[in-house]
Structures are given as C-alpha cells and as structure tokens.
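With one protein chain removed, the remaining protein chains of the complex are shown where they sit.
By written order: A, B and C. Residues from 1 in each chain.
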Amino acid sequence: MNIYADQAATTRISETAKKAMLDCMDKAYGNPSSLHTPGQTAKEYLEAARISVAEQIGARPAEIYFTSGGSESDNQAIFSAARLGAMKGKRHIVSTKIEHHAVLHVLKRLEKEGFEVTYLDVHGDGIVRPEEVCSAIREDTALVSVMYANNEIGTLQPIREVGRICREKKVLFHTDAVQAAGHVSIDVERDSVDMLSLSGHKFCGPRGAGALYVKKGVPLLNLIEGGAQERGKRAGTENLPAIVGMAAALEESCRRMDEDGRKVTELRERLIDGLLRIPHSRLNGDRKRRLPGNINVCFEGIEGESLLLLLDARGIAASSGSACTSGSLDPSHVLLALGLPHEVAHGSLRLTIGPDNTAEEIDYMVENIKQVVEYLRNMSPVWEELQKGERRYVIQ
Amino acid sequence: MNIYADQAATTRISETAKKAMLDCMDKAYGNPSSLHTPGQTAKEYLEAARISVAEQIGARPAEIYFTSGGSESDNQAIFSAARLGAMKGKRHIVSTKIEHHAVLHVLKRLEKEGFEVTYLDVHGDGIVRPEEVCSAIREDTALVSVMYANNEIGTLQPIREVGRICREKKVLFHTDAVQAAGHVSIDVERDSVDMLSLSGHKFCGPRGAGALYVKKGVPLLNLIEGGAQERGKRAGTENLPAIVGMAAALEESCRRMDEDGRKVTELRERLIDGLLRIPHSRLNGDRKRRLPGNINVCFEGIEGESLLLLLDARGIAASSGSACTSGSLDPSHVLLALGLPHEVAHGSLRLTIGPDNTAEEIDYMVENIKQVVEYLRNMSPVWEELQKGERRYVIQ
Amino acid sequence: MLYSEKVMDHFTNPRNMGKMEDADGIGQVGNAKCGDIMKMYIKVKDGVIEDVKFNTFGCGSAIASSSMATEMIKGKPVEEALKLSNQAVVEALDGLPANKIHCSVLAEEAVQAAVEDYYKKQAEK
Partner (left out) sequence: MLYSEKVMDHFTNPRNMGKMEDADGIGQVGNAKCGDIMKMYIKVKDGVIEDVKFNTFGCGSAIASSSMATEMIKGKPVEEALKLSNQAVVEALDGLPANKIHCSVLAEEAVQAAVEDYYKKQAEK
C-alpha cells in the first residue's frame, strides 16, 4: 500500500487545478501586460482568478496580490510592516514561538536590524492566548503576526480574538494562513485581519503561486521591484497558469470544506485513537482545536527519522520534527515550545491527511506504526533504560 | 491570420516543457525537502534540473539558484551585491540606461538609500562601450550590471569584454540575461560573469520559474527568508514542475540554437527589409548585433498604441514603446536613450518572433503594417505638418 | 479588454475623421512630445455646427475621444458645444481607463479651441 500522509508539506495537485492550468497555458498564453488580444485574454484570466481568490476569504479583488508562494507573502507582509513602522518610530513586533521559518527568519533578520520581537508562548496545548497578545502590545508595536494554523501540530490559533484586539489597539495584524486556507473557514472581515498569506500547493493547487491579502488602506512596500504588475506592488511576469490553478483549487477546497472537513476529522480521530493505544505515546497540540488533517504524536524512546524511513519502506510517506530531518541539531522549535524535552521531541511523527485518504489506509498506518515503533524501541538503548527504570518516562 | 509576434513579452510554452511539467506533477508530487520516497524523487528531479540548467550556461550545478523568475533574480543579485558592498564601504554601481525595470527600479531604490549609480550611455546603436564601463569603475564600485541583450531593441551587449574588464578590476559583474538565455550562446566562464539572471518563460518554458547563477565564492544574501531550500539562499517550497519545465525548455532551445537562430535571423531580415521600405521609418538598435528575433522600428507621424491595436484587429500581436502602453507619460526609456525625440519614440513598434513564425506571416505583417501606418498617417495632424513642411522630419 | 466596446468601436470606425478644406473654425491641442495631438475642424451655419471633422495623432482612446466628441457636437449650437465636458465624453464612451482620462480632456479642449477659433474669425470678419 502506498499512502501519502504528508499533505502539510505539499499536496498532490487536483485534477481541477491541473485542468485549469492547462486551459490557461492554451488559451491565455499572452502576457497580461500586453495590449493585444492574447495579452488581454491573459489579463481577464488573471482578474477572474483574483476575484475568485478574494471571494473565498471575504476580501475585495483589489486587496489580493499574487506572489510566488507562502514564503514570499510572509516576507513581503512582515518586511513591509516593519519598514513602514520604523518610519514612525515603531520597532516592536509581537509574534509567537511556533511560527513557520518564513516568518521567524524574517523576524530574526529584523532583530539584527534593531527591532524588538516578543515571541508569545503557546503553553502545553500549542495555542496562543489572546490576553497575552493584548498585554504584549506596546505603544511602539508595528505589527502582530500570529499564524492561523500551525504547520507541525495543526493547532488553530484564536485569530478572531487576536484580530479584534489588534483592531481595538490599532495595531497592524498579519496572519500566516498557509496551512489554514482551503481547510478551515477564513474571513478577513470577520477575523479583523489586515494582511494574510496563503500558498497554492497546500490545498491541492500548484506550487509557485501564493497570495497576499492586504486590507484596503494598509500601505504595502515591494519585496520585488521592477515592472508594474500587481498594481506596482510585485514585479515580474505573472505566473498565470499557477495563479489560475490556485484559484480553481481554492474554490474547490472551500466549496467542499464542510464535507471534506467532517470526513477528514473522522479519519484523524480514528488515527489518533489508534496511535495513542501505543504505550508511552502522546498527541502534540490540542486535540479539538486543530486542522482536520493533522496528527502529530511523540513516541518515547525512539528517534523520528528512523521511524520515518522505516514507514517509508512500508509505503507510508510521513514527516517528523526530529532534528535529523532538518539538518540542524535541535528538534522542531514548535515541539520545544510545547515544553517537550529534546529527547521526546526527537521521537515525533507528523501525519497530515486529506479527503483522498481512506479508513483502510488509516488502519494500515496504525498497524504499521505500531510495529515499527516496537521494532525501534527494541533496538533503542533509551527504551531499555526507560524499561529498567534507569530513566524516567516523560510520557506516561 | 493570427500571428503572435510578441515573444519577448512571453513565449508560448513548448510541448516539451509542458510534457516535462505534467510528468513532474505526476511522478514528483512530493516536497523535495521531505525524507520519504515521494520527497526524494522530487529532490532528484530538482537536482537533475539544476544540472541541466547549469550545463547550458557553462556553470556548475551548485552555482544555480532557482527563483520565481527574472525579476526576482535581478532583485536578489543586485540587492545582495549592494548590501554586501556597502559593508565594505562600496556604494557605487555601474549600469546602463537601457536596463529592464527589474534592474532599474532596484537601482532607484538603492539611490534613495544613498548609493550612487552611473548609468552608461548606449549611443545611437543601443550598445554600451566596454571602455566606458572601464572608466566608470571606481575604487568604491560594488557592482557592474549590464544586460546581455535588451528586451526592447534586442541589442546584444559586449558582455565578454565587460566581463573581462570587471574581472581585471576585481569588481562584481551581474548580467540580466533574461532575453538572451536560450537565444544566444551564454557561457559564464567565457563571459567572466559573476551573477546572471534568467527566466523560463522567455525561451518557451513555463512562467514562474527563473534562475540566478552565482559564481562559486561570491557571497549571496537572501531576498526571501525562511526554509532552507536552495542551500538556504531562497526560501519557499520549490516550484518544481515549473523548474523542471524550464530546464527542459532551456535544453531544447540551446540544442536548437544554431538552427533556429539562422532561421529566425532570416525571417527578421526579411521583416526589417519590408518595413524599412515604408517611408520615414527606422530600425532601432544595431542591425547586426541584435537578438535573432527582435525587430524594433519607428514610423514618424504616428503613435504606437493605436498602431498596435489596429494590428491586433488584423490578428497581429505586437508591442510598442509608446508611453500609452505603459501608463506613464514618457515613452520607453530605451528609445529615449538612443537619442530619439519623444514624438518619434511614441511611434515605435516591436515585433519579436521565433522559429514557429513563417515567411508567409512575415509578408502578411509587412503588408498590414504598411496599410495601418498609412491609415494612421492619414488621420495624423503631425504627419500633415511633416508633409506640409511645417515640421521637420526626424527620420529621413 | 483594456477598452470598452464603445471605445473600440469609435477607435476602429472613427466618425467624422478627416480634414476640412473650408472650415469656419480649427482647433489644435496637445503636443507630439506627450503623444497626443488633436485637430478639430468645424463648419458653422446659423450658429449651429453643421459639420465637424477631426485628425488625431494619439492612442486608441485619443482617437475614440475625438470621434465621440465630434458626434456629440455635430448639429448642436456652438454655445452648447462649448459646454461639452470631458466627463460627458467619458460617459458616452462607457468609460476610459484611469490613465487615459487626459484623452477626453484633450477632446474637450479641441472642441473649445475650434469654437474659439470660429469666434475669432467671426470677429475678424
């Protein structure tokens, strides 16, 4: 059996999105900046995609800027807000400990430039507390950036509450909704969001297209300078087939959201139940307030990369927050932010599923993960120490 | 007849590139950063594309960074060189008056930050003089950026000579080869280039993928921060299908370069000959040292946008350096750099053709352009003045 | 599309295009450097614009604006022609792109220049 359970890394492109791309390559081969008919046809495709993407998140078309993906959207939003803030003497940013690197590494660079960043705790459940956002905001806060849903542990952040607080305090609010878009309901009005990032390939759209929502009236600086595309805010010939494919995928995902969400949540619960039957295992992140398709568990006494590779040998494609998968020495900053000790964080497994996964696949995964965990524990000197009582269990 | 003669704006994707993309979507759907088999397969596709692109320009695979397109490559190269230069007190840049906006607008922003930029003249023929590059270089020159081939008038710049000078003077040399790649021979070693930008959709590859060559040992700063993709220099999930499509298209273009170049040059000459038979018309840019597929002419007494729209009505998709096509008030900075007065620059027409264009199409274009120019001149008060002798002809 | 159907219609089939040998008033506005010149000819009889012609060097919307303006003033008393506003031209064309509004202004000015020229010539008679 071959199971792709790493949909948070990237999804397979849907037939709908692929068809939209091919149609676009065929019929809208011109450059949207060109005045002739092929160019103007391309422009029509572009603006139709903009209307469609805007609709799915409750925005106006003129508030949507197309980018090359989630990382670029995050970079542009945060750098822009920071630089504009600095012009008014605001050099403080509020964010969380569990943001994606596309946010964290921008914040690190801003810190080097003299910005001060408050990284909010997410407690044991992986969820930021609105009241802590509130008290972190200062006179000189240029931006609050809190992700909509976490990519590792799937926790949904209280965006509506954070948005309301920022609106009240008149502080710019950005949310990285790369993992949320197409999976949970987003409404920039309801959520009081000023800037929002999303990325096509996380909801069965193509890679290479993303969007940045910027509320009307909120100024935006370029990350990429040059031509007048995207109303002068993002230079470069538009990646039209990917943009059109992304719009089609987002429309489809949002249309099916309720139905798919129910189905996937059910699969997720079945998977979590099965995995937690393995002794000394734990679910990372709040069980309820999480993305429909995210399962993140730790198994004490084993290391994630070897788990992952053995599962791969059995046809299961998964992910881990183990240090070894990242090339760094520390395991995932997200798992550490939950308060997990290093040795336990090394033993994490992330399964991210979608509506194309089946109950049969879930059961296959449970059974095989159980076997592999057992096998690895048998060869693990850490597990030996735990069993002999020479080391204390962290997970009971 | 429907003729696409705006290939410098964007090309139609080739069947080869499209097939490569579809194959990639199908077989390499994983994220190259993932450890499992689908991820590692994707990684193999990615590295194969890198090897292929490197080969076509005489580079090593480790010197190729994939980006979202030409604009991003230009931005990263120039911002990086400037910021690194500034750290050593070097705040001067040498470039030309005819660079693409993706270069010029970056330079404008750097000027605002206190950099000094020397914009070299390109004389009447649209070609920069190596000796002028040489004498413009100063002790504090951080970068020389000269495009390989111009996008409007197609002139080929003396990159080899400029490269040699920069190497001798130990100044970093970047070239925007977006219009050149796949059309004329590029070799980063032979040309002594330190950084080079290219963009997939200009040689029948897909939109949304570009590359930045950076010579081994030349430091590079990120434009987009985040994940560790592209050896930490360009964050964001790789747009793998587009990258793979670009590599396939570049390989094909380079393989066919000699044959196609001969064929296209012949078509170009036929087109130029035909158009120059129209009275008071001129070719912009040196006739010999130009891209095989570029024709740029001015017709005195008429305005480019109306010419363009009437040609479009006859099935000919072309471009113009007229102010009206850009939304600005001044006509193309490139035509002005040639020394053309505004009123003549307004009357420019750019036709950019490829190997899929035919001699029949060329003749159709000549005939129809002749008719439309005549029609527009008949309704032009400027033409009336010229004919009555109340205004002097600029083009004899 | 860049332009409304109306604009494209007036651009591709301009009304009243051409010169007029025995015009009672001629107005020319704009300059070639900026990319737009409009020349308007009017023939007036009993204070009414009996005929009108135009010549334009300029973009699609400049040509369409000239054409539309001539239609709007033909058969109208000169005083009324003087009141032709650029907004009226834009509306009649079902809109113009924001960066092309100046073309309609030029059309308004061309009409005014032609009428003023007519008045001047009348005064000289």
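FYI, contacts are C-beta pairs under 8 Å (C-beta built on N, C-alpha and C of every residue); 3 or more make two chains touch, one makes a residue touch a chain.
Everything numeric here is computed off the predicted structure, so don't read it as measured data.
Peer 1: Which one touches the absent chain: A:Glu132, A:Asp187 or A:Glu343?
Peer 2: Answering carefully, the residue with contact to the hidden chain is A:Glu343.
Peer 1: I'm checking contacts with the chain that's been left out. Which of A:Val144, A:Met257 or A:Leu310 qualifies?
Peer 2: A:Leu310
Peer 1: Among A:Ala62, A:Leu276, A:Ala359 or A:Met379, which residue is in contact with the omitted chain in the full complex?
Peer 2: A:Met379
Peer 1: Where does chain A touch the missing chain, residue by residue?
Peer 2: 301-306, 309-310, 313, 322-324, 327, 329, 331, 341-343, 346, 379-384
Note that only the chains that are shown with their structure count from here on.
Peer 1: Most central chain by CA mean?
Peer 2: If one averages C-alpha positions chain by chain, the most central is B.
Peer 1: Using mean CA coordinates as chain centres, what's the gap between chain A and chain C in Å?
Peer 2: About 57 Å, centre to centre.
Peer 1: Taking the mean of the CA coordinates per chain, how far is chain A from chain B in Å?
Peer 2: 35
Peer 1: Please compute the C-alpha centroid of chain B, do the same for chain C, then give the distance between them in whole Å.
Peer 2: 40
Peer 1: Going by the touch rule set out above, which residues of chain C reach two or more other chains?
Peer 2: Expected reply: no residues.
Peer 1: Note the residues in chain B that touch 2 or more other chains, in rising order.
Peer 2: Residues 305, 309, 327 of chain B each touch two or more of the other chains.
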